[in-house]
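A protein chain is absent from this complex, but the other protein chains hold their places.
As written, the chains take the letters A and B, and residue 1 is the first residue of each chain.
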Amino acid sequence: MDLLEVENLSVSFYRPEGEIEAVKNVSFSLGEGEILAVMGETGCGKSVLCKSILKLLPDIAKIKTGHIIVRGEDIIGYSEKQMRKLRGSLFSMVFQNPMTALNPCMSVGEQIVEAVRLRQPGLSGRERQQRASELMYLVGLSHPEERAKQYPFQLSGGMAQRCVIAIALAAQPLVLFADEATTALDVTVQAQILDLFLELRKKTGMSIVLVTHNPGVAARTADRVALMKDGELTGIGDVEEIFEEIMHQQNFI
Amino acid sequence: MRKLCISKILYNMGKFALRVFALSVLVFLISRLAPGDPLYAYYGERVEKMSVADQEQARERLGLHEPLFTQYARWLQAAFHGDFGISYQYKTDVKEVIAARIGNTLVLGGLGFLLIFVFALGLGLFCAWREDRTADRIICRIGTVTSCVPEFWLSLLFLLVFAVWLDWLPGSGAYSVGEEGNVADRAAHLILPLAVVVLGHLWYYAFQVRNRLLEEVRADYVLLARMKGLSGRQVLFRHCLRGALPSYLSMMAVALPHILGGTYVVETVFSYPGIGTLAYESARYQDYNILMVVSLLTGTLVIFCNLLAGIVSGRIDPRMRIQNGAGGGEVRNF
Partner (left out) sequence: MKKRFPFFSLSVLTAIVVSCLACSAIMTKNPLYMDLAHCNEAPGKEFLFGTDAMGRDIFSMIWYGGRISLTIGFLATLFSTILAVFAGSVSGCAPARIDGVLMGMTELFLSVPGLLLTVFLQAVFVRTNVYSLSVVIGLTGWMSMAKVVRTEVMQLKNMDYVLAARCLGGGFFHVLIRHLAPNFFPSVLFMAVMNVRNAIVAEATLSFMGLGLPVEEVSWGSMLSLSENAFLSGSWWIILIPGAFLTGTLLCLTNLGNYMRGSANKRHSNLGRQGILKIKKR
């Protein structure tokens, strides 16, 4: 059985001007330890797809149809409270801009410790610090104790993104959604972060959904690729298959 | 680091002194430019009974013939010794007149400020939490209406309803005759003016808090915080409030003199013996010496609070604190 199955998922935004269909009838599945890249142009609904699985969209967005099945259990009807539990343990997410994703008024240490505390409420203060340091070490941040005292604006983009990943890992998630997680970073840093993802998968065995509009990123990291266009899933398959298909289509044009 | 702090304190004190100095010049100039003979400020109606020669002599003695600058210097010198002149209306030292009333204003304004401080934050938080739902909409409506009612009319309305029609509460003065030391009696006299002061200002600040929080709620970090498993309310209280707090505190520092100044009108309507009533009476009877001191006092408070606001937001907000170089762990960036 797959870890995560999405069936016929449709999401719409209900604006005063009318309904906007952001995700149309999307189905895919994700195995354990698999990296799936969701590829498509900007604004094609990749990000909405991820956020709708986690139910993190604003009030005006509604899931119209579909099922989200996690290890055989349909979570589509879950309440906010149930979703909160899932978010803290099963799913986690890394966002596009690490500078805005971290709270500018809290030191990164505090933010990581907060995530640890929510996941493991039994730990003492020192154990939490310890765990936070471990996490920071895991994502490749040196000098965790000193680093923890810093505020997000004191960090570079790459380091801030590592902190966000550390927060995401605090939950020990089974699935990590990386929503354009490398787009805002320099090219060399991008490569480092992607390597980090591969390494983390090896260490923790989690699955990763990598949302990107960069074919290079997808080709480098993913096991399978899903193509999206205008809210629809136009193709899904192994990396080689999909890229061959794309080349094929472009040759025709 | 220590040196830096001292120089900063000195800098701020210098800024404060400079502004107060400018304020005193302004106040002095206005009072001297105002029509009417400045002689009145010293002698009052007696001036009319003086002969022209006497008047000239008095002018000479008081230095009113000298250039404005010399007059100002003399006034300032006297002011430094605590001599602000004589109140023409009360025939006593200005200092005494003001000292007798400032306590009442501080009680009314201070209590009003505290209540506004607490309620504005609470109301703002509640409205931000329930954004665009029924409760928020209703509160916003009511708030807009209350913020539109002029304070003096609200005072009249309360007087009419609670003091005249229902006769629940006393409507004038700070205490009943002969009950000066009775705390309960004083509290009863305080309720109506306090209610007007709070209602008149509350929504303005609560609305600012609400809007500031709504900005915070739209930031990306909210999503990450929810990703950790925090509930909406927890995110609001633990994360968003933290971002909004520095600007709230500095806003309230600026608001302090504003609220104190707002009591002036209310005091007048309720005949509450405070600085406001005093200022109003002095204005009517052109008692410039008192008016000058009241303006100076209030203005100094405003300047002080503005400075305080800057310092407060600089200390609390980590972004400003560290960029200003006053602490925070420096780690080499690799």
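Heads up, the rule we're going with is that contacts are C-beta pairs under 8 Å (C-beta built on N, C-alpha and C of every residue); 3 or more make two chains touch, one makes a residue touch a chain.
Just so it is clear, the structure is predicted and the values come from calculations on it, not from any experiment.
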Requested in this report: Just name the one of A:20, A:76 or A:189 that touches the chain not displayed here.
Outcome: A:76
Query - Residue among B:76, B:99, B:118 or B:145 that touches the chain left out of view - result: B:145
Report summary line: Per the whole complex, from B:120, B:159, B:190 or B:206 the residue touching the absent chain is B:159
Requested in this report: Return the single residue from A:60, A:198 or A:247 that touches the missing chain.
Outcome: A:60
Requested in this report: By the contact definition given up top, give the residues of chain A that touch the hidden chain.
Outcome: 16, 51-52, 55-67, 69, 74, 76-77, 80
Requested in this report: Mind listing the chain B residues that contact the chain we can't see here?
Outcome: 19, 22-23, 26-27, 30-31, 33-36, 131-132, 144-145, 147-153, 156-157, 159-160, 164, 211, 214-215, 217-220, 222-223, 226, 232, 235-236, 257, 261, 264-265, 268, 279-280, 283-284, 286, 291, 294-295, 298-299, 302-303, 306
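Criterion: only the chains that are shown with their structure count from here on.
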Query - Centre-to-centre distance between chain B and chain A (centres being mean Cα positions), rounded to whole Å - result: 50
Query - Touching residues on chain B, where the partner in the complex is chain A - result: 219-221, 223-232, 238-239, 242-243, 246, 317-319, 322, 328-329, 331, 333-334
Report summary line: As the complex stands, chain A meets chain B at residues 51, 54, 56, 80-81, 84-85, 87-89, 91-93, 95, 97, 100-107, 114-115, 118-119, 142-143, 146-147, 149-151, 153-156, 159, 164, 167-168, 170-171
